[in-house]
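Excluded from the complex is one protein chain; the other protein chains are retained at their positions.
Each chain carries a letter (A, B and C) given by its place in the written order, and its residues are counted from 1.
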Amino acid sequence: MTFTVHVRVVPRAGVLDPQGQAVEHALHALGFGGASKVRIGRAIEMTVSAANAGDAREQAKKMCDKLLANPVTEDYELEIEG
Amino acid sequence: MTFTVHVRVVPRAGVLDPQGQAVEHALHALGFGGASKVRIGRAIEMTVSAANAGDAREQAKKMCDKLLANPVTEDYELEIEG
Amino acid sequence: MTLRVAVVRFPGSNCDFDSLHSAARAGTDAYFVWHRDTDLKGADAVILPGGFSYGDYLRSGAIARFSPIMPAVQKHAAAGGPVLGICNGFQILCEAGMLPGALVRNGRLSFVSRPVCLQVEQTETAFTNTYEPGALLRMPVAHGDGRFTATPETIRELEANRRVVVRYVASAGPARGEDNPNGSLNDIAGIANAEGNVVGLMPHPDRAADSALGNLDGMGFFTSMLSWEPRAAAGR
Partner (left out) sequence: MSQTTTSSATTRAEPFGNERPVTLQTVLEHNLNQREYDGIRQILGRNPTLTELGIFSALWSEHCSYKHSKHVLKTFPTTGPQVVQGPGENAGVLRLPDGWAVAFKIESHNHPSAVEPYQGAATGVGGILRDVFTMGARPVAVLNSLRFGPLDTARNRYLFAGVVKGVGDYGNCVGVPTLGGEVDFAPGYSGNPLVNAMCVGLLRESDLTLAAAHGVGNVLLAMGASTGRDGIHGASFASEDLSEKSEARRPQVQVGDPFTEKLLLEATLELIESKLVVAIQDMGAAGLTSSSAEMAARGGVGIELDTSLVPIRESGMTPYEIMLSESQERMLVVAEPGLVAAIQKVCEKWELTAVPIGRVTDDGLFRIRHGKIVVAEIPGQRLIDDCPMYSPESIEGEAVTLRRAGGPTRSPKADLTAALPLLLDTPSIASKRWVYEQYDSTVQAATLLAPGGDAGVLRIADTGFGLAVTVDCNSRLLALDPYEGGKATVAEAARNVACTGARPLGITDCLNFGNPEKPEVFFQFTEACRGISDACRAFETPVTGGNVSFYNESPTGAIDPTPTVGMVGLLERIDDRVPSHFSATGDQILLLGNTRGVLGGSAYWADVLDFVGGQPATVDLKAERALQQFLVAVAKARLVRSAHDCSTGGLAVALTEAAMGGPYADAALGASVDLTGYSSDVTDEGLLYGEDGARVVVSVSPADVDAVATLAASHGVPCRRVGAVGAPAGEIRVTTSNGKYQWSSSALRQTYFGAIPRRMGHVAEDAAEK
């Protein structure tokens, strides 16, 4: 079976995010005053073949810990689509 | 009311994604043979103050169309958390 | 009276002086316009210089294109006024929709700084009319997001109407491997709008327009502004 995995890698809370800051300013300048706490990271999308959703999540987690996220500065979240 | 908005901006299907290719290759080399169709884009996370979830989505959509995604090369998806 | 050239300074522009000096050496009256200004102070031509406007955060040029000065630049271009975008300036023109396509991460995924060889393919523009058709130019590139990409239709349209202004080539013959430093489609290094008054390119003529540096290959981009006579797109 194959699953679509969405990984969201974002700068860890407290870690400076210059990109998020710049985009937040830009949004305000464009009149989107309602936007705040903008953080920018990487979105990774992939297909994972696995026995079941749990196994797919397990694999994805391993990939994040090993490669996709930088443990020094980033946190990540996973989403598995059947 | 404030809502947490997650935006996922990914290279449009058909647009070459060398970064995704490199990461897919790396995942295979690291023994994650089950991963395929890796695409890499941007994850944007922000707080939006709005009257209701629908309005928050509306605002976020405008931000994407205007600034956050490039219509020539990228698609985006929105997620609103209460 | 001499041609007035406005060089727009965005926060993060870092080739602003290089463009200003090149335009001045070409004999124009070149001056800076601040990104927060709203008029071009009587400019005959406009240059969007290289650099990292707003740090190139989000996407190169994505934030700068909303600067207060940009409506004036768009108006100037719509009226047939010459506008040159170099490197980051090219990225801004694409983000602003003044030129088609987009400039994305280099194929090699890393910044590339090296001399490249270019062929001038379209001389009927505001910035290349002093070059011989087919002229070979050597000048530096220095960018991380220089891979020109666009829909197949757009590419076809650009090629069909000879809107590719400069193309990456080898010192002899078509580009092989590294000759195209960023993986741009069709080895495209620079393009023009249909009227030829708006031109954008990734390489740096502003770093090849000074005899003291031993390279004048880029000077034509600045002298061409002086001899440009706008003509209706139909006339092409």
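The rule is simple: contacts are C-beta pairs under 8 Å (C-beta built on N, C-alpha and C of every residue); 3 or more make two chains touch, one makes a residue touch a chain.
This is a predicted model, so every value here is computed, not measured.
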item: Visible chains in contact with the missing one; value: A, B, C
item: Residue in contact with the excluded chain [from C:101, C:144 or C:183]; value: C:144
item: Residue among C:23, C:112 or C:126 touching the omitted chain; value: C:112
item: Hidden partner chain, residues of chain B it touches; value: 22-23, 25-27, 29-30
item: Interface with the undisplayed chain - residues on chain A; value: 11, 14-18, 21-22, 66-67, 70-73
item: Residue ranges of chain C at the interface with the undisplayed chain; value: 11-12, 14-15, 17-18, 21-22, 50-52, 54-57, 110-115, 140, 142, 144, 171, 204, 206-207, 209-210, 212-214
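To be clear about the criterion, only the chains that are shown with their structure count from here on.
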item: Between chain C and chain B, distance of the C-alpha-averaged centres to the nearest whole Å; value: 30
item: Intercentroid distance (Cα basis), chain B paired with chain A, Å; value: 9
item: Mean-CA-position distance for chain C and chain A (Å); value: 35
item: Contacts with two or more other chains, residues of chain B listed in rising order; value: 42, 67-68
item: Multi-chain contact residues (two or more partners), chain C; value: 58, 63, 66
item: Sites on chain B touched by chain A in the complex; value: 6, 8-10, 23-24, 26-27, 30, 32, 34-50, 59, 62-63, 66-68
item: Of all residues in chain B, those that touch chain C in their complex; value: 15-16, 18-19, 22, 42, 67-68, 70, 72-73
item: Residues of chain C touching chain A in the complex; value: 54-55, 57-58, 63, 66
